[in-house]
Structures are given as structure tokens and as C-alpha cells.
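Below is one structure; the comments refer to it alone.
Every protein chain but one is kept in place in this view of the complex.
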Amino acid sequence: MRVTRISDFVLTMLSRFQQVDRRIIYVLVWILIGFPIVAPHVGIRLPVLPMYPTRAARSFFEAVESVPNDKVILVACDFDPGTLGENGPQCRSVIEHIMRAGKKFIIMGLDQVGPTIAQAYAEELAKKYGYKYGVDYCNFGWITGGQMFLERMCRDLHAAVKQDKAGTPLSEIPMMKNVRSAKDIGLVVEFTGSGLLPLYIATFNAQFGVKLAQGCTGIIGPEQFPYLDTGQLSGLLVGLKGAAEYEEMLNVVGGGKRAMLPQSAGHLLIIVLVALGNIGMWAARKVERR
Amino acid sequence: MEHAQLIHLLVIGVVSTLILYGILSSLRGKELFIRRLAGIDAIEEAVGRATEMGRPILFSVGLGGVEIETFQALAIASHVARLAARYRNRVILPVIDTVIYTIAEEALREAYAEAGHPEAFRPEDVRFLSGSQFAYASGVIGIMNREKVAANFFFGPFAAESLILAETGQAIGAIQIAGTASILQVPFFIAACDYTIIGEEFYAASAYLSRDPIHLGSVVGQDYSKIALAAFTFTGMIIATLATRWAELNGLLKFLTGGQ
Amino acid sequence: MFQPVENTILNIALMILSVLVSVVFLAVLHNVPPNLRMRVIMVITFIAGLYYPLEFFIPDGTALTPFRNRYLTPFLNPIGDAVAVMAAFTVGIGITNLCIVHARNISQRREGWGNSVVFFISMIIMFVVTLANRYAPNLFCTATAENMMTPVQAAFSVMFEGVYTALNATVFSLLAFFITSAAYRAFRIRTAEAALLMVGALIVMLGQVPVGMWLTHWIPDESIFRFLRFEVLSEWLLANINMPAQRGILFGVWVGALAMALRIWLSLERGGYFGRQF
Partner (left out) sequence: MCVDARIVEIITYFVAAACTLGIYTILYRENRLFRLFEHIFIGVAAGYGLAITITEVLDPRWFKPMITENATIISTCESVRGWEGVSIDRHVKRVGRASIRWETDKEKMIRYTTPPPNWTDARYVKLWVHSEKQTDGSVTMRVGTKHKAGKPTAWFEKSFKIDFVGWRQLTLYLKDFWSKGELDRREVKGVYVVEFVADDALAESGVVLHIDELRYCIGRKWYWIFALVGGMLYYTIFMPRFAWMSRFIIGIFMGLQAGYTFKAFVLTFYPQIAKSLRPIYVPGNISMTLNNIIFIITLLCVLVYFFFTIEHKRPTIRTTARLGRLLLMITFGLIFGNTIMARFSLFIKRLDFLITQFPWLK
């Protein structure tokens, strides 16, 4: 095919982008996502991408900051290993912020696994911030009984939850002396992959006016925005992005920010491929018209 | 909520009466109209193409267990099998649920008999692959590649494995039709299949194909119910708007939302 | 009438008696003319269909509430268990079908029969190891020190974490590749619809990663153009277009499910599996 003009040559080259072979795409995915993960292990330091926290994440941060010192924060870990990938980094960075802000907090959860994982995070961070179990934080463990039980907790914490996860009665835990009911709870932060928020709204928020903030997975993110608009939620972290935003505000590098580099690389790959595909299609149509 | 509120009883009562009214009026011979859905020609064209290439057809009901959506999908499978049986073409139907395996085997055997070629039906084409989602998915893409299927049909409830099946089918060049009510999987079927039927469009398609009075009446009854539900939602919104002004309406609103 | 008993022999006797009664009942039904038999099955489907609605829709504080609390609500769990147990018995059908297909491959030396042998070996190993891990974990040696494992536990760990969970997670992770190639092929501005599909996806993608946010972070957060920032636009679209649209689809899907439930319950369903005479 004799090439009459340079533009014809360029167009035919571009039109090849219309049909990139799928194996090339797969190799690109291996490289672009694989490299950022392998690099740290072979000593290559990678840049950490800046995050721009959304308003919902910033109000989550302010909600934790604004809790008066005489009140405690309830950390509700209603997630299981399935959504640990997203809820884990969120929970860990919020606990680190609570410790840095010097507030007391209680861990609990409507799921068996959540409180255990949060306990591991708390113990690991406690060494860094000098937090002592029983004085600065404690863990009620797995709570069963759903909404009715949450309501009983709001009215009288000691009557509802007789002992903590390790079995020591609440009366023997120093920090619980002046924490009797929902009046002494400044904020409830909930981490979950399933729609459990209405349970907390109906009890803590609606009846006792306690502020609520949530860290949820990406899939159920859209369902939680209406609660932000109505003011029932005073903060929302969505998926790994939410965890990365919180870590940015804490300027700490955690699970969220570490994942941002390969995720960005992957997303960029798709955007570039889509662009090339469209350019290729446009070029091919141009060549046919000639 | 252990037990229903009154509003739930009313809504289900109205919807059920409208559906039964649709069915009864259809049984009494009332001429009913359903607009032709593009999905139907796509099904016939796909079966025709597979027969020309002399390659088998693969039909998957996804993660379908004993549930309503799976029976709707099996109705489509019977229709596809009747079409394929005319040209003695094979329909491979891998399943994930053992109860559905028994029902699917009978449905296909009967479809081939109805089309006049009972001997063309091969029992081992209806296969139980595995009870676990991704073992099933890896089994199906194995079958697709080895049998070099020419047409894929994905009807019924699907989850994350939808794109594994559809993308592999696209890679081997099969013509693919999908229809599911699993909304989160529809985008991936749109991206990888030649034609995607959304939500209960595929149910109306099967009613259109079978011309069965009960099915036609049911689709008409369902349309009446949707109009009723839309009207109910709209009036509810108006009441909610007025409730911001007149607080007494909040009681009515609470009744309508079933005490939420 | 259905009360548990204490002594073993009586228990076994009653079990045998129940089996005999069922066999007699089925034999009687077997000799009944087919269309009468079909009526019996239609009646049974109708009664089975009555249980959940009655239990759920009889409100509290009415004349029927005591009836519901006495005869319906207590059976919620037993019926759930019974359905699960009867469905569990059908697992045999699945396994027999699998074994027939693979046994035929081996006996007729069909191409790829080696894999069928591999299928049988891995099935039997996993079956034995999982049962042993549950019922006889310390089969060959009992007391284990802190970081020691019994052979059965070791085998189960290799088979479960090493094979089953690894294969599951890997097949699931294939989606990362397939989603990329599907996006590349599908997001082409061929028609208005395909273009909208692409635009929707691109906005959400850019709203999720730092690069996308960086592109529009120069728009001040307080200005009225705030919604043009990718992450804000993506949140807004997800909440105000995606949610109502999904709800619109659900209206049709659930009305359709109700219609089919009505037809199965009243045995109005025709065609396919249902149509055949008995």
C-alpha cells in the first residue's frame, strides 16, 4: 500500500490500537501492578502519592478531634475477614488518630472477628502511644442481640455488658467508672461491609443524640451518602480510598496509602487503553473514508 | 421486624390482585399486547449461528439454586433447547446446584422431545460441575475452550464470576446473550456480551416467546402492578413534601414506610 | 405426637416404623391414577406455599396470633433445618454425576482421561483429609508441642490453604485482568449508550485514585463548581443517578418474582419442567 501522505501512515499506525491483543493488556497489568508491589522488597523506594481528602473524610477527622476529653469513643468493628482488605486499614488509622488525640475508646463489634482484629491493632499502637488496657481503652468483644441490645447499652452500659472480652467485670475496669450510658459516649465510629448502620442510627443517634461516623466498603458506599446529607452521619470513609485519605490527614503511611500506587497504576492503564482504543477506532474510520 | 405491618399486607394484596387479574383476563381470551423485545431475535440468531458452525451451545444458569430467578432462566433454557433440537445441535448446561441439576436435566430432555428429536439429547451434556462458585467458573471456562462452543447464554442469578465466563467466551469468539436481574453484574455482561437483557426484560421475553396465555397475562398484570407501585411511590413523595410543612402528616408517612 | 424418646431401641423402632409408613403412603400414591396424583402434589405445593406468608403476615394482637405463636413460629428453624438437610442429601446426585462423567472418560480412554484420574485422586484426598481433620485430628500422634502439628492437621493445612483457598483466590483474581480487557474493548464511542457507559466509568475511576483527584483538586472546595471535582462528581452520581436507577430495576424484578411465586404456588406455571403430565 503506497503511502501517499505522512498522515496516512500515522493513521494506519494509530488504527492498530483498535485491536490490541488481550495478552499484551494482561502483560501490562502484570507489570504495572506487579512492579509497585515487588519494588519495596528489592530496595527500590517508591514515591507515596498525595491524597486529597474529601469533605466526608475531613468531617470524620474533625468528629474524632471534637470529642470532649471526658467522653469516650465507641469503636464498632462489624466486619469479617471478607471485608478486612478495606475495613482493616480504615479501623487501624482511626484508632491511631484516637490515641494521638488522647481520647479514651471502647472496642466492640456485632461480628466475632472484628473486635479481635481491632484488639491486635490497638495493642500494637498502644506501645507507640503509651496506652494501657483498662485505663485508656478496653474491648467488649462480640456483642449479640442486635438493635435491642444496643438500646440497652445506651441506657445502662454496665447492666447490658456485664464483662469485657477477657471476662473481667466492667466494675473492675478503671476507665468504665464514669462511663455509665450513652450520655458518656461522645462518638460512635462503625466499620462494616454490610448495611448495619440503621441499627446504630435508630439507637445511638436518633434516641440519644450521639454523633455517628462510618468506614464502609466501596460496594456499599453509595447507599451511605443519603445519611450524610440528612446529617445522621457526621463522617464517612469509603473503601481503601477512605483509608488512604485518613492516613493522609494523619500523615502516616498505612495499608490504604501503600495500596494507592498499584491501584493508581491499574486505573491509569485502563484510562490510557480506553483512550488508545477510541483513537484507534477514529483513525481506522478516517482511513476507510479515504 | 419479625412480622409484617399492615401497609405490607396492603401493597402485596394489591400487587397480587393485579397480577391475577392480568392472568384471568388473558385466560378469558382478552387479546393482550406485548412489545417485541430485541433480546428475542438475538437468541434465535445466536442458536442459528451456532448451528451453522456446527459447534455446541453452552447455557449457564449461574449460581442459580432453588429460587424464582433460576426457574425463569430454565424456561429460557428450554426455549433455546427446542430451537437447537430442530437442527440436532448440542446444548451443554453446567450447573452449580444439585437440586437444579435434576430439574434442568428433565427440562432439557422434555424440550428435545417436544422438538421431535428425543434421541439428540445427550444426558451428560447437563453436568454438575461443583458447588463452589469459582471451581464452577474454572470448570465452565475449561468446557468453553475444549468444546469450542459457538454460542453462550448466561441467564439467571450471577455474582463476581460473570465476567470470568463472559470474557473467556468473548476471547474464543462465541456469540453471547446474557440476561440477569443481578444488577451489579449487568455492566460486565454489557461489556463482554453481544446482547444483554436487563432485569426482568428476559422474563417478558420468555412470555413473548411462549405465547402462553398465563405468561402473557402475568406480564400484563406485572405492568399494572408497576404502574400502581410508581403511583404509590409518587403519592408518598408528595405526602413527604407536605409533611415538611404540616407535621400531622408524619404519622401517615410513618405508616406508609412501615414504621422505618 | 412428634415427641423425642429416651430409650435407644424405642427410637430405632419408631424410625423403622416411620420409614414403613412413608413407603406405604408412597405406594398408595403410586397406584392412584396420575391426574389425581398431580392434584395431591398441587395441594401439597399450595400448603407448603402457605407456611411462610401465614407466619409472617399474621400481625400481633389479633385473634390468630395465638394460633401463629403456637403452630407456626416455633417451626421456623426446624423447617429451615429440614430444607437444608434434604438439600444436603442431594449432594450425592452431584457427586455421582461428576463421577459418571469422569469414569466414562477413563473407561473409554477419551482424550484428557489423565485429568479425570487427577480429579478422582484430589476429590478422595480432600474428602478424607477434611473428615479426619474434623473428627480425628490427632490420628497418629496425640500430644503436640507448641509449634508441632499432627499429620492430619498438616495434610488439611496443605490441602485447604495450599490448594483450595489458593485456587479460589487466584480464579477470583483473574477478574483484575478480565476487567481491564473488557473495559478496553467495551468503552468505545460507537453509540450514545456506549459513550455514556464509558463516561460514567471514567468519572468514578478518576474519582478514586490520587491522580484523578490531583487533576481537579485546583477547584476550590468552597466554590459552587465544587461538584466538578472528580471525587465529588463521582460520589454525587453514585448517590443520585445510580441508586434511583437500581431501585427502578428492582421494582420490575421484584414484581416479576412475586408473579412467578404466585404462579408456582397456585400451580398455574406452564412450560418447561412444569408442563409435563405425571
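Labels for the chains are A, B and C, by order of writing; each one numbers its residues from 1.
Basically, a contact is a pair of C-beta atoms (placed from the backbone, for glycine too) under 8 Å apart; a residue touches a chain by one contact, two chains touch by 3 or more.
Here the structure is a predicted model, which means the values were calculated and not measured.
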Thinking of the complex as a whole, which visible chains are touched by the chain that is not shown?
-> A, B, C
For chain A, which residues reach the chain that was dropped from this view?
-> 23, 26, 29, 33-34, 37-38, 41, 85-86, 217-219, 221-222, 226, 229, 239-241, 259, 262-263, 266-267, 270
Could I get the residues of chain B that touch the absent chain, sorted low to high?
-> 1, 4, 8, 11-12, 32-35, 37, 66-68, 71, 99, 102-103, 105-106, 129-132, 134-135, 138-139, 141-142, 145-146, 168, 183-184, 186-188, 190-191, 198-201, 204, 219-220, 223, 226-227, 229-230, 232-234, 236-241, 243-245, 253, 256-258, 260
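The rule we apply is simple: only the chains that are shown with their structure count from here on.
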Which two chains have the most contacts between them?
-> B-C
Mind checking the centre-to-centre distance between chain B and chain C? Centres are C-alpha means, answer in whole Å.
-> 16
On chain C, where are the residues touching two or more other chains?
-> 179, 181, 183, 185, 187
In chain B, which residues are in touch with two or more of the other chains?
-> none
Listed in rising order, chain A residues that touch chain C in their complex are 20, 22, 25-26, 28-29, 33, 49-52, 54-56, 218, 221-223, 225-226, 239, 241, 244, 260, 263-264, 266-271, 273-274, 277-278, 281
Residue set of chain C touching chain A in the complex reads 176-177, 179-181, 183-185, 187-190, 198, 202, 205-206, 208-214, 217, 221, 231-232, 235, 238-239, 242-243
Of all residues in chain B, which touch chain C in the complex?
-> 3-6, 8-9, 12, 15-16, 19-20, 23, 66, 68-69, 71-72, 74-75, 77-78, 98-99, 101-103, 106-107, 110-111, 124, 127-129, 131-132, 134-135, 137-138, 146, 160, 163-164, 166-168, 170, 181, 183, 187-188, 190-192, 198-200, 203, 210, 212, 214-215, 218-219, 221-222, 225-226, 229-230
